[in-house]
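Down below is the structure, laid out as structure tokens.
Removed: one protein chain of the complex. Kept in place: all other protein chains.
Moving on to chain A:
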Amino acid sequence: MTWTPTPYRVATRTVETHDTVTLALRPVAESLPAFLPGQFAMIYAHGVGEIPISISAIPGDGTLVHTIRAVGAVSKALHDAEPGTVLGVRGPFGTAWRLDGVEDLLVVAGGIGLAPLRPVLGHPSKHTLLIAGARTPQDLLYQAELTQLSDVDTVLTVDHGDDDWQGRVGFVTEPLASVPLDPERTTALLCGPEPMMRFCARTLLGRGVPAERIQVSLERNMQCGAGLCGHCQLGPLLLCREGPVTGYPVAEPLLLAKEL
């Protein structure tokens, strides 16, 4: 592993919502190893800082695709990076979504949590169902793309609709409680705010989905990416190395901790 960021140039910048963009990054010279769905990169905005960002698509040609929401100083600098800007990238880091032997794939995403799950939507399964939530219709990521996914049943729901919104209004737990699913065949992948994942996991447990087949993506203050600095520690886990993707049996007590 190198501690030195590898230069990548912003090839395209796609505006997703009022505060979120997707950047496609091409290597300036050397490429990083291939990323798996669920893994993340440390992306460095020169002169500002470095933050972890999940991979949000895997085109297979060495391009790195990241969806970035402007929240703090570094994410704002990355969000504002125009095509041609050179950024530093380290990675791939962390654990990936475990997809071996998946029969029915249930993907539940909230807000920016859809980004790390986007690469799994093309994974072969007998049946894939996506339930994605957002604050408003304008905050839903990848809307055009999601409506064109032929092999994925999609339920989009927002907290607050508007006059033009023809999708659902409500929290993701509501369709989750009523969609047809076979608990014996379902593997569930959850990503979003931690309370959302807790509530969704509880709904799934209530429907008979075993905890062992529920995976969540946890995030803390990832910095080194190698499990050395300890900034990302959550209970017994160093999330940059033993996360972000974690099985629910391990994650459940950590999600209930008041302070960690």
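Annotations
The criterion applied here is as follows: a contact is a pair of C-beta atoms (placed from the backbone, for glycine too) under 8 Å apart; a residue touches a chain by one contact, two chains touch by 3 or more; residues count from 1.
To be clear about the criterion, contacts and distances are computed from a predicted model.
Considering only "ABC transporter permease", "Rod shape-determining protein MreD", "Cyclic nucleotide-binding domain-containing protein" or "Succinate dehydrogenase / fumarate reductase membrane anchor subunit", the record for the omitted chain gives "Cyclic nucleotide-binding domain-containing protein", by its UniProt protein name. If you put the hidden chain back, the residue from A:V15, A:A34 or A:A177 that touches it is A:A177. Within the full complex, the residue among A:P7, A:G161, A:G227 or A:G247 touching the omitted chain is A:G161. Annotation: of A:P5, A:P52 or A:G111, A:G111 touches the absent chain (contact as defined above).
Contacts to the hidden chain, counted on chain A, fall at residues 19, 69-72, 76, 110-111, 133-135, 139, 155, 157, 159, 161-163, 165-171, 173-175, 177-180, 192-193, 195-196, 199, 203, 207.
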